[in-house]
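Shown here is a partial selection of chains from the complex, left in place.
Chain lettering (A and B) follows the sequence in which the chains are written, and residue indices restart at 1 in each chain.
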Amino acid sequence: MLIVMRHNASTEDVDSVLAVIRDMGYEGRPIPGRQRVAIGLIGNDGKVNSGRLVALPGVLEVIPVTQPYKQVSREWREDSTVIELANGTVMGGRGIVLVAGPCSVESEEQILSVARSLKRAGVTVLRGGAFKPRTSPYAFQGLGREGLELLDRAREETGMAIVTEALDPEGLEMVAEYADVIQIGARNMQNYSLLRAAGRAGVPVLLKRGMSATVQELLLAAEYIVSEGEARVILCERGLRGFDDHARNMLDLTAVVSVHELSHLPIVVDPSHGTGIRTKVPPMARAAVAAGADGVMVEVHPEPDRSVSDAAQAMYPADFADLVGELRGIAQAIGRDLVAPLD
Amino acid sequence: MLIVMRHNASTEDVDSVLAVIRDMGYEGRPIPGRQRVAIGLIGNDGKVNSGRLVALPGVLEVIPVTQPYKQVSREWREDSTVIELANGTVMGGRGIVLVAGPCSVESEEQILSVARSLKRAGVTVLRGGAFKPRTSPYAFQGLGREGLELLDRAREETGMAIVTEALDPEGLEMVAEYADVIQIGARNMQNYSLLRAAGRAGVPVLLKRGMSATVQELLLAAEYIVSEGEARVILCERGLRGFDDHARNMLDLTAVVSVHELSHLPIVVDPSHGTGIRTKVPPMARAAVAAGADGVMVEVHPEPDRSVSDAAQAMYPADFADLVGELRGIAQAIGRDLVAPLD
């Protein structure tokens, strides 16, 4: 940590900063410069309460030098995390994972029909919501346990792994009974009670980036889960809040590259929420693979125009199958491949 | 709801939109224009699944005309909501409410000392966190029930009302035993399980705007609480995520005006989180009152430089007392006043 002093800071100002640093149990080392003094804080263990320094007299700025996350950091662990799901699908390796399915589980027929066509298209992980976070209290909120049962049936028939969302610590226990991967949604990325519960559930976690979360905050949220003992965390970029409504969200594909540089965790991209409209999903799924994503997560519905939620962004199964071919070509062009389909 | 068709949409396109509208149980009425046809959807009860329409062939755009919130809307209830807290403090009336206190409850001495000086300054509502949502899992997380007990002692001694945060549905029950107002933090604004629980707790709720939430989303989050039966909701603007680090957050004071136009609920402003640095709190507290806020919520600590959290933004008690004088002058200049101090 570096404490930058104002140009006209007095010797007393510098001394009082040094005193506070000592009081917190660290060592301060002044670095005289041409225009101003800066003070290096030595011994930062990631718990320095910088707020005590930033408003002291003569202080211009306090600059963190240490990253606040540890266990998820690539700096502290070079090797990429590789996660093997119950059905053998490997995330974080050379193979790019296809996750697909409807926004909400609506009925047995719906989920089985789409699961079958997705399996044929090469998908090995099925997504589908049983508990839905909705902006309006009057919108459809999911089938609950019945939805989980239906996902289970789809898994049994197809062999696909299941990823589905939990909304609160109570619901998480139920979801953990069924899911191969527990999803934490964007609105809950900083719901710390939920993150901690997810870290104790014994199931891999897919953590979606919050709508205005920085990559650093995403990694800190992952650190919450890992610090409870669950190392199998998959990150997910799903679009940020932007100022332009040409798309529903602003898909930040550069985050894929930044996450790979800063962390050893795998990251997938959700172009469905990331764009919000069907026509934009295929090009952005392709772009995600080209950018180096470890997987894509796409909403597919047997009859999009009848979907009870997110109808506008759900793809038709046939269009999705076409997309898979393009994704495979792109993966191969950059020295990767799609994960092998289930038998 | 208005469905705008593309310039070159065919008659079949228009017909299929009309069919989907009928299928959802509404009536569609085509409005021919000079350049394109638009279709008005008649009978919107706020539950139209617009996703089914937006991606139909020939559709350029779907424009909502009805606001998706109801009970919190000024359009449906003209009179401002006025909330009387247990100690008689009235929020949402002519009087502007002062809410102040430390970020975290740290010790009996700390909370009592600051409560006494705040009462002398005219404050009638004491804030202080017993459960703290922290970006890093390694940061101080609050005293828990002990913190609530300490707040209770401060209330007993001073007569101030207590506002304190709940982080999850379980914790909320405990908080509700002690608090006069339950605070829902910005990171939890769309934690719907928590919102529902708060709406059933029988205690007024202070709902902070999420870091990148629109005013409409804030009102929808309030609607979650109201729809569970709790009409006493106080909104709080606390700064948005911005692109410029000249302040920690981007305080959106215009939201005060927008909320008053769109909703009958009271709104207070938190200039401490809204700016993140002590020197900026007084001018922005003054600006909040001038903009028409129904209250300000300010972090004050007996020894800011020793605060375990948010040290940089906590004010000194003496500076806060000076600020109160300015706020009173501004309130009177715009035909309002501060609420009367406790005896």
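Just so it is clear, a residue touches a chain if its C-beta (ideal position, glycine included) is under 8 Å from a C-beta of that chain, and two chains touch if they have at least 3 such contacts.
Everything numeric in this text was worked out from a predicted model, so none of it was measured.
**Q** May I ask how many copies the whole complex comprises, since the file places only 2 of them?
**A** Across the complete structure, the repeated chain appears 4 times.
We adopt the following convention: only the chains that are shown with their structure count from here on.
**Q** Between chain A and chain B, two copies of one chain sequence, what rotation angle (nearest 5 degrees) aligns their Cα atoms?
**A** 180
**Q** Calculate how many whole Å lie between the centre of chain A and the centre of chain B, each centre taken as the average of the chain's C-alpha atoms.
**A** Once rounded, the distance between the two centres reads 26 Å.
**Q** In their complex, what parts of chain B are in touch with chain A?
**A** By the definition above, chain B touches chain A via 20, 46-47, 49-52, 54-56, 68-69, 133-139, 167-171, 187-188, 190-194, 211-212, 217, 220, 223-224, 227, 241, 277-279, 304-313.
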